[in-house]
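One protein chain is absent from this view; the other protein chains keep their places.
Labels for the chains are A, B and C, by order of writing; each one numbers its residues from 1.
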Amino acid sequence: MSHRKLSMAEAINEALRHEMRRNPDITLLGQDIGPYGGTFGVYRGLYDEFGAERVTDGPVAEAATTGFGIGLAMAGMPTVVEIEFIDFITLASDAIVNQAAKMRFTMGGQVSVPLVVRTPIVNRLGLGAQHSQSLEAWFMHIPGLRVVVPSNAADAKGLMLTALRDGNPVLYIEHVRLYGAKGEVPEADEPIPFGRLRVAREGRHVTLATYSGMVRPCLEAAEELAAEGVDCEVLDLRTLAPLDREGLVNSVIKTGRLVVAHEASKTGGAGAEIAQSAQEGAFDFLEAPILRVAAADHPAPMGTLQDFAFPNKDNVIAAVREVMA
Amino acid sequence: MSHRKLSMAEAINEALRHEMRRNPDITLLGQDIGPYGGTFGVYRGLYDEFGAERVTDGPVAEAATTGFGIGLAMAGMPTVVEIEFIDFITLASDAIVNQAAKMRFTMGGQVSVPLVVRTPIVNRLGLGAQHSQSLEAWFMHIPGLRVVVPSNAADAKGLMLTALRDGNPVLYIEHVRLYGAKGEVPEADEPIPFGRLRVAREGRHVTLATYSGMVRPCLEAAEELAAEGVDCEVLDLRTLAPLDREGLVNSVIKTGRLVVAHEASKTGGAGAEIAQSAQEGAFDFLEAPILRVAAADHPAPMGTLQDFAFPNKDNVIAAVREVMA
Amino acid sequence: MSKKSQIPVETLLAWYHKMSCIRAFENHAIGSFREGLFQGTTHPCICQEAIAVGCAAALEPTDQVFATYRGHGHALAKGLEMKAVMSELLCKQDGCCKGRGGSMHLCDVSKDFWGTNAILAAHIPIAAGMALANKKRKNSRVTVAYLGEGATSEGAFLETLHMAALWKIPLVIVCENNGYAISVPAHIGKSVEDVCQHAEGFGLAGMKVDGNDPLLVHEAMQTAVALARRGDGATLLECKTVRWERHSAISAGKYEDEEEAMKWKTADPIPRFEKRLVGEFGVDAAKLRKLEALAQKEADDALAFAKASPVPDPKTVGDFLFA
Partner (left out) sequence: MSKKSQIPVETLLAWYHKMSCIRAFENHAIGSFREGLFQGTTHPCICQEAIAVGCAAALEPTDQVFATYRGHGHALAKGLEMKAVMSELLCKQDGCCKGRGGSMHLCDVSKDFWGTNAILAAHIPIAAGMALANKKRKNSRVTVAYLGEGATSEGAFLETLHMAALWKIPLVIVCENNGYAISVPAHIGKSVEDVCQHAEGFGLAGMKVDGNDPLLVHEAMQTAVALARRGDGATLLECKTVRWERHSAISAGKYEDEEEAMKWKTADPIPRFEKRLVGEFGVDAAKLRKLEALAQKEADDALAFAKASPVPDPKTVGDFLFA
């Protein structure tokens, strides 16, 4: 089947629509997801097609809404709950961590929780400290959850299809700066399995492991570094839980060097786990320390200061030069 | 001044009492902290001495109670909020993460938030998956917070004194299995600064970096390993934020080997940050991969299965043997 | 008060038997905890059995129930076998959750008992979600969720009251107001005398009832369930009751004075029910003794069964994580 160019928002929308047509039990809950089509337009047209019964705007009550989603999911109705910004997931964290993630295990396998929590990372848009975080590391740390972090339209579609069929609680983390980015997306029903990274660029000298909003800056850095004769392999991890440790370690064994990049604050971020996993698996092959490129360890400021708080292509280049030195 | 043997619960109690006598503005909020003296007895006698005005039992409403604590703290009344089990901190996480941690930064330094959130880790006590977690990694990842993880009575007292005077939001994480452990505690007012690890045992061959409930198993492992001729240096990190990277790196430079141990689940735990920090700082001196000893990546089961989910002395010994091999 | 004539005496005797089963079960739970047969603690519903039995009697087998750590009675009233529940308390392979859950995490989906929860009020929106699924499916099933009065201060409960009112879902929330949240008496922890008052603020139906009389509980529950089943929305039903002598089998939440600790003895729903059965329904007390003895034997058997059940295989420790 053919491919068309879709934006990431359109690709997610297509996956939702496709699966909602196949599975009449799927329900979407959130705020501004109905006639309005979602704060960032991801739900466009779904309300018109499926109605308020299945695309349901509700009160601003993240904790209970997520709980409702769990109940629907346990009843066999896969449910997508939207948290408008990942910063607000604190409010849903009890439902996700103490309920959704533990339900099946604690009940000895009697229940399953096909819940997808969709939420975007929103940074560098001038919305301030309470609207700029990347909290994926929290959920990577909680057994029983899937954590999905697509960086492009095709992956977004394929991973959403998997999320909707997985039968387990999935935190599906989008990124506002990526919504508009267009890419080839298969029309076909091609779910992408969780736990398999994508080699976004092959290379021999250094591995760049990244995901979501930092994939593009890493690819751009790789292009610039190629001009200097440094050949970077860029890994788009695609899911943080499960983490494709094997793919990561194999790449590092090949290159001997690793830089990990993400937009979350550095200390305690997913980068620590990624780096340490590579170190555990590829220690004997490492020719330089593993470095991390990440946001500064303070809240996001506003205005012009933002540029000094978040990582960019140049920070990646600097880190690569350091490990190549 | 003299030292006496106190349990960790008594040491924390002593620090609270001492500081509440010095500073009449300090208020304690929580559930079961009044006449009952705290779920694990930490508050014993404080209600009798300071009354319901300052030792206030309230509704079971962790989110709002923590918010109240922030408001009191901003008004200049340092406040200690108890979360009965660290598992329930999900409910207070918005107040801690999006409010307390960001308030001062966002307001350009106009406010300070002298809030201490006290909460115990409770595991292997047969209370199940919702009462067995170690969520310290979450808060280590949030800029603007202090994360304190004492392992013994003396540290608990000195760190609590610092917490109550620090003027910043502090997550003070206790451990139920340590409450009863007795140790020498100075009578004097001797606050222990944040960000300085304690060398619990000096050694030459391998560094064990740990905190809270794993300090004792690591010390026991070190004793057993000494008999095999392996000389372990045991570091009690005492605070995870700030993390004493310098002390850690210096030890690893000396020994060339590192095992990190904690009771949180392995993936995305504080151990990843500790290991990666050591790797960044001591790469050239590492003679073996850094290994982690941690809880399994699934929720805590009940009964006899618990022993197979949480780490113990033997797991530490096995890891040390592996890095020494 | 109760529609005496409509309920056959046989049914009432079955209630009495079930209440006795729960009591015998809980006494064994406490005893076996204290004997060291399991770790942690256990939260008896002693003195609250009339709520479990009176409410359950108003339900269809396919109605769904969610409860709390103080939910052994609700599990048994919903039809779980004592053997499976006691084995779960002892964390054995034959437990209803295969020994993974223990005293605070009971579940049997085949009986539409969807689990007990140890995070206060967290199950309330989940139950509401299941009620919403019922509404979507137009299956006439009603979802019931129990919680204590202490838990009614939690945001998850309050948010759900609002959403339940807004969406008119077939849900009955039963608040067992036993006057205490661990050590904190309700007058310290709650702003209102009657927790069901919270419902009014959201435009939701609220009711209260003497929770230590199964006939009264049953009648109130029937009303609430009927409302839900016919599509007229959710109810918060408050059952006034009294807690057993402490919060759980360890000393936690012991009362200040002995008198308070023993208050449950005068409120005990079992002798109260006996009085009504004998006085109003002409039941021979000897029959009740027999039912009690039967209940005791069943509980004894359950305990023996649970003791004999094997512990789970350590190799399975990580099982059931993902579907």
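By definition in this document, contacts are C-beta pairs under 8 Å (C-beta built on N, C-alpha and C of every residue); 3 or more make two chains touch, one makes a residue touch a chain.
Note that this is a predicted model, so its numbers are computed, not measured.
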Omitted chain's touching partners, listed by label: A, B, C
Candidate in contact with the missing chain, chosen from B:35, B:71, B:191 or B:256: B:71
On subunit C, residues whose C-beta touches the chain left out of the figure: 153-156, 158-159, 162-163, 165-166, 189-192, 197-204
Absent-chain interface as seen on subunit B, which is shown: 27, 53, 58-59, 61, 63-77, 79, 94-95, 98-99, 103-114, 143-144, 166-168
Positions on subunit A contacted by the hidden chain, ascending: 31-32, 34-36, 39, 57-64, 87-88, 91, 125-131, 296, 298-299, 301-305, 307-309
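To be clear about the criterion, only the chains that are shown with their structure count from here on.
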Farthest chain relative to subunit C (centres taken as mean CA coordinates): A
Centre distance in Å when subunit A and subunit C are each reduced to the mean of their C-alpha atoms: 41
Distance between the centres, which are taken as Cα means, of subunit B and subunit A, whole angstrom: 30
Centre distance in Å when subunit B and subunit C are each reduced to the mean of their C-alpha atoms: 36
For subunit C, residues contacting two or more additional chains: 99-101, 105, 117, 119, 155, 321
Shared-contact residues (touching 2 or more other chains) in subunit B: 87-88, 91, 128-130, 296, 298-299, 301
